[in-house]
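Sharing a structure here in structure tokens format.
The full complex has more chains than appear here; those shown keep their coordinates.
Letters are used for the chains, namely A and B, taken in the order the chains are written, and counting of residues starts over at 1 for each.
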Amino acid sequence: MLPQLKVFFGNSNPELSTEICGHLGIEPGQRTITKFSNGNIKVKIEENIRNKDVFVIQTASEPVNDHLVELLIMIDALKYASAARITAVLPSYFYARSDKKDEPRISVASRLVADLLQTSGAHRILTMTLHSPQIMGFPRIPMDQLLATPNLINHFVQKGLTNAVVAAPDVGSAKESRKFAIALNLPMVICDKERLGDLEEVMMKNIIGNPQDKDVLLVDDEILTASSMIEATKILKGNGAKRIYAACTHGFFTKKAVDRMAASPIEEVVTTNTIPQQNNHVFKKLTVLSVAGLFADAIYAIHKGKSVGDLLEHSKI
Amino acid sequence: MLPQLKVFFGNSNPELSTEICGHLGIEPGQRTITKFSNGNIKVKIEENIRNKDVFVIQTASEPVNDHLVELLIMIDALKYASAARITAVLPSYFYARSDKKDEPRISVASRLVADLLQTSGAHRILTMTLHSPQIMGFPRIPMDQLLATPNLINHFVQKGLTNAVVAAPDVGSAKESRKFAIALNLPMVICDKERLGDLEEVMMKNIIGNPQDKDVLLVDDEILTASSMIEATKILKGNGAKRIYAACTHGFFTKKAVDRMAASPIEEVVTTNTIPQQNNHVFKKLTVLSVAGLFADAIYAIHKGKSVGDLLEHSKI
């Protein structure tokens, strides 16, 4: 007899969280989150969760540090309230891009996040499409990574792209793009950008491969300011590309990104709801694919002791 | 030969931090703190700190979770950059009021903060006037607590309060108030409020002791919304009190608090600069005492291996 399954969520993505609970056919766990006038957060778990198998959903949406601390406090409350097992469900992992020490004396903050989750009491992590697969080695607790890649690829399979190439906006994202190229049986091109410091603005230099007279599927793991995407679009167009589509798993989309992409020649931007997209509905080019079903399946598999790898079999491309 | 002393600080209280460095006669450590457009914080330590004795100043001012995460990232960066020792200097301790489990299934968040600091790499903590002295038992690393009490008492000694009482705004703060009563050789009264849930609004019920025809020194460890203070003021006035002065170590002062106190019959509000008070200059009743000298003395004592207790001898009241 398994301990009872309970799913709680914080304030970072209530729509996705509710949708996941819907797929699982259960009510979300009752909790009260209070933010005091000094900015301090208080979490009260409002039902007995002793010896239960608890999942807590929180994503790295803004305000990201509030959401991170809220998650840590919620896990801590669950631990001392005697949950049997606590799985932190992070549709988008916190501080994922800070995954290496490419300058002296900086923090590998995505490793620090793993430490903080474990200190707070998490026993497992479930997440989606990490910025690099090595992040799986950061925690000292089991971690499952889901991939939105099959959903995104399927979208373009249905579009029937044929005279096309898959483009990586820079050399670093070539491995991610290559999965799309193989699945769609298309050739690749790689834009070779130069990022200047921490300014989040990029300057494009070069292209490897040839997009002449081809439709292009531009792929990255996440889009924030969209400057890479826009620069890649320019160089692709400059090298004779025809229609350009963009795809990413994590659509952080700053206001500037939305404006830029709206004004760009990109035909369509496809993303998922790991980050809430309600505020972007006015952005007409945007297609949002839900990953709630996949998260619900994974939570159910973890709860029942079934293989999560099996869920991904179809996505191992 | 001691390792070199270095003092770094975050964005929470640059004025106090700079003043502390001034007292120590050293330049603040060079670091760059970047906040990206997804809300993620990056800290880069800009000078070699290998084998150095490093202090990091950060206080629990707003936005408090940004400041907490910034502190954790900064400590993490210092640890992996091979600092010999890292002391977290918290003029006002984070989540200090969340120090007990007075409801089921809540987090003792001030204990969690101790855990997170240690996980990030802090070897020691230096702080001031904890909400309860038991918080000293939360970390598994040494912690020194400074007290602003002597500074505050000295202010009122110089005022020459004689026909007066010391008042606690509620039973819980009676122990803190009692230190003032003993030092000033004055009797005490205790207001007996009833806090209703988490609403931060209070309803006063009663008074223990008699303030009739006395000046009153109302004392608490911190003031946030000032609702306790205002309610206490009403009941004290209703019981015949004359002039009312208020004192606290940590002046969090919401806008509402400033308005309320400005409109109240309180003559003067005395606090310290553990929380920045620049935005409250318009609040004319406010007197701010600097604790920079005391923090500088304590940092120097810790660095040199001198007793911090000796600094407090005069304040053991």
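The rule is simple: a residue touches a chain if its C-beta (ideal position, glycine included) is under 8 Å from a C-beta of that chain, and two chains touch if they have at least 3 such contacts.
Computed from a predicted structure; not experimentally measured.
Peer 1: So we've got 2 copies placed here, but how many does the whole thing have in this file?
Peer 2: 6
Operating definition for what follows: only the chains that are shown with their structure count from here on.
Peer 1: Hey, how far is the Cα centre of chain A from the one of chain B, in Å?
Peer 2: The separation of the two C-alpha centroids amounts to 39 Å.
Peer 1: Along chain A, where are the residues that touch chain B in the complex?
Peer 2: For chain A paired with chain B, touching residues are 34, 36-46, 49, 60, 62-66, 68-70, 72-74, 76-78, 80-81, 95, 97-98, 101, 103-109, 112, 115-116, 119-120, 198, 200, 224-225, 252, 254, 256.
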